[in-house]
Structure formats: C-alpha cells, structure tokens
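Structure, as structure tokens:
Apart from one protein chain that is not included, each protein chain of the complex appears where it belongs.
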Amino acid sequence: MTAVEPDAAQRLAITTDGDVVRVRQAVRALAQAARLSLVDQTKLVTAASELARNTLIYGGGGEAVLAELADGRRTGVRVEFRDDGPGIPDLDQAMTDGWTSGSGLGLGLSGARRLVEQFSIDTAPGQGTRVTIASWSR
Amino acid sequence: MPGADAARLAEILESRRADISATWLEAVITELRGRTTRSEAGREQDEILDALVGGLHQGGLRLTDPAFDGLRGLLADLSSTRARLGFTPRETAVGVLALKEGLYALAADEAGTALADLMALVRLVDDLGLFTFESFAAAREAIIAEQAEQLLELSTPVVKLWEGVVAVPLVGTLDSARTQVVMEKLLQTLVDTGSEHAIIDITGVPAVDTQVAQHLLKTVVAARLMGAECTISGIRPQIAQTIVALGIEFGDISTKATLADALVAALRANGAARAATA
Partner (left out) sequence: MDAVPILKLGSTLLVSIQVDLQDQTALQLQEDLAERITRTGARGVLIDISGLEIVDSFIGRMLSSIAGISRVLDATTVVVGMRPAVAITMVELGLQLDGVQTALDVEKGLRMLRPADATSPEALLLRLDADRA
C-alpha cells in the first residue's frame, strides 16, 4: 500500500456486538472526512462491517486500526482488522464467492474485496488474521 | 550542509535586503511584463523574503524543515491563485527563481560573502522554485478534475417522462466513470420523484464494452432491489451482437427497441398496478 504514513491511527477494540457498530461509525466518519463519494463511503463501511464481524465471531475478538491516508492528490481511509484467532486454513477457498465457515456464517471476504480499492490479507492456521482495506477519494 | 549556518544566511539576506530586493524585482518585472504590477510584485516579494528570513532565523536549512512551514504555505497559496488566474508555469515559478538574480549580484559585488553561504542560499531558492512549480501543477490538476466532474454532471440528465416514469437518454461513448455517475443519479431520481419505472435509453451510444454492460446490468438489479423496474431501450443491432458475443447474460432484464416502446410498457405496468389495488 503506497501512501504517506498517517499521522495518527485510531484503535478500536472489537469484543462485542456494540463494537462492530462503533467501528462502522468510526469508518463512516473518516470516510466522510476523506471526501469519498457517498457510494464509496457506503461500500467501505459495509466492507468494514463484514470484516469487523469476522474478527469478532471467527477471530474470537480483536481490534480495528483506522488511519487517514494522503498521497498529495487524493485522500483516503485505511482500516486494518487484527485478531489472534485460529487463522483461515484455506485462503483460496475462503476468497471464493459463497464460501461459508462451519458455523454457517459467511466470511464475506470476496464480497468485501469488491467493495474497496485496496485489499490485503495475512493469515495462517494458528497465527491469527490480519485484513487491510483502503479506499480513496476520486 | 557543511559550512552553512542558518543564522548567517539570514544575516546575509537581511543586511543586503534592499539590493537583493531591487535586483529581484527588476528581474521579475522584465519576465512578467504586464502580467503583474510593480507594487503587487514588490508586496509578494516582501512576504516571501519575510517568511524566508523568518524560517532561517528558526534554524531551517532545507525547505522541508518545519521552520519553513509558513513559507511553504505562502508559496502554495500563491501558486494556486496563479494557476486559477491562468498564469503559465514559467510565469509562476519565475517570480520565485528570480530571487537568484539578487543573490548572484552579491557574488559579483564583494568578496565578503562566502561562496559556501551563497551556494546554500541558491540551493534553497531552487527548492523554493521546485516547490512552487509542484504546487502549481497540483492546483491545475485539481481544476481539471473539477471541470471534468461538472461536465459529467451536465451530460447525464435524468428526465421525468411521466408520472412514475423517469428516463436517462445516454449519448456518446460511455466509460466506466460516466456510467457509474448515471447509475447513481438515476437511482436517486427514482427516490426523489417516487417513480417506480426507469428507462435507460442507449440509442445514442455507438458501442458498449463489457464493463459498461455490467454497469447497466447492476443498475437494473439495484433498481429492482429498491422496488422499481428498469428497462433498457434503444439497443441497436450492433450492440445486441456485441452483448451476445461478450457472453453477457441479459437474462430477465427488460429491453425495448425504442424509448417510446419502453414508456408505453412502463405506463401499462403502472396502470395495471393501480387497477389491481383499486
């Protein structure tokens, strides 16, 4: 992800239902400040909601780290979701549409990826998961 | 920078300010013949010199130093204004670079000014010039982006054809960006007017590629999700062939040959709905 390092990052714990809502609201606020279009804001917040829920339910809780981005011309938002959960065993399978984990909850990773400009995932069994998404103003 | 000392550089500028300013001003007036008045140019230069000397006094040596935050802000504003007023890049940068004329005069003048110090000052002014140029370019790009957006807005009119029916006649080549704007505007108009039927007419579109076809499809699906119906009209034979060749599934997407046909169909559907709930 090429961008000037953000000045200050916002960290939000994800341990309850209410935290998922808080993450949505925080991402919405940053997206508005970064002047993303309404549709791009909605897409980013929706992706964040999916990933925050994953962190809570599949990852056993974790945190979201939000940051504002700037590259001289455009402004953007980056959100990183981290957990020390079981990790995703078969990433390729998880990234295909329609894949759901055993508990019946879709990981929604492939969907979330379509909603944002930049998407990266770092995971391994027993090593937790880290998903980073970012979207920019036009 | 070995040998250079910010405080000493500031002292040089301050002690020879009058001469430097005068030479600088003459150089600028010559270059910007008629583009700016003497008093205006003089005022600008005083501001820049004040900020430059002030920054040096605070220990700044490279333009990126925090001591020069004020100077950078000043130059950015200047460039931005010049860009909007239609100045050329040269006209904008020369106002700053011409300061070197004043500095060169120092070298020719007395042996008192150390070469190292002079070089440090000249390098700093080069930085200023580059920064000015960059700010100018950024401002120009911003203006172009604004204009592009305005153009996009103007060229995608959504019209209300009848009670409950809105249409957007697309003309010219469609690109991904434009199609997205149309999509959003159309859907918003459905909500604003409480219309349950939308018609996208592509009679005036010579060619459609996969991406555009996908966008059109997504618009139809989105409209349906919202509780409205969307018809695509004016699909010319060539476009129909392209769509089939590209393997795009138009499935149960409603299509009509002409805008008129689409309007009639929409009105019939509206009438039927009303009759059913009477």
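Per-chain residue numbering starts at 1, and chain names A and B are given in the order in which the chains are listed.
In the analysis below, a residue touches a chain if its C-beta (ideal position, glycine included) is under 8 Å from a C-beta of that chain, and two chains touch if they have at least 3 such contacts.
Since the structure is predicted, the reported quantities are computational estimates derived from the model, not experimental observations.
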Hidden partner chain, touching residue among B:A7, B:A145, B:A177 or B:M226: B:M226
Residue, one of A:V20, A:A34, A:A94 or A:V131, that touches the chain absent here: A:V20
Touch with the omitted chain, as defined above, among A:I14, A:V77 or A:L115: A:L115
Omitted-chain contact residue, chosen from A:L12, A:V39, A:A70 or A:M95: A:V39
Hidden partner interface residues of subunit B, rising order: 183-184, 187-188, 190-191, 194-196, 218, 221-228, 273, 276-277
Footprint left on subunit A by the chain that the document does not show: 17-18, 20-21, 24-25, 28, 38-39, 41-43, 45-46, 49-50, 53, 97, 106, 108, 111-112, 114-115
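Here, only the chains that are shown with their structure count from here on.
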Subunit A residues touching subunit B - in the complex, by the definition given at the top: 38-39, 72-73, 138
Complex interface listing, subunit B residues touching subunit A: 138, 141, 145, 180, 184
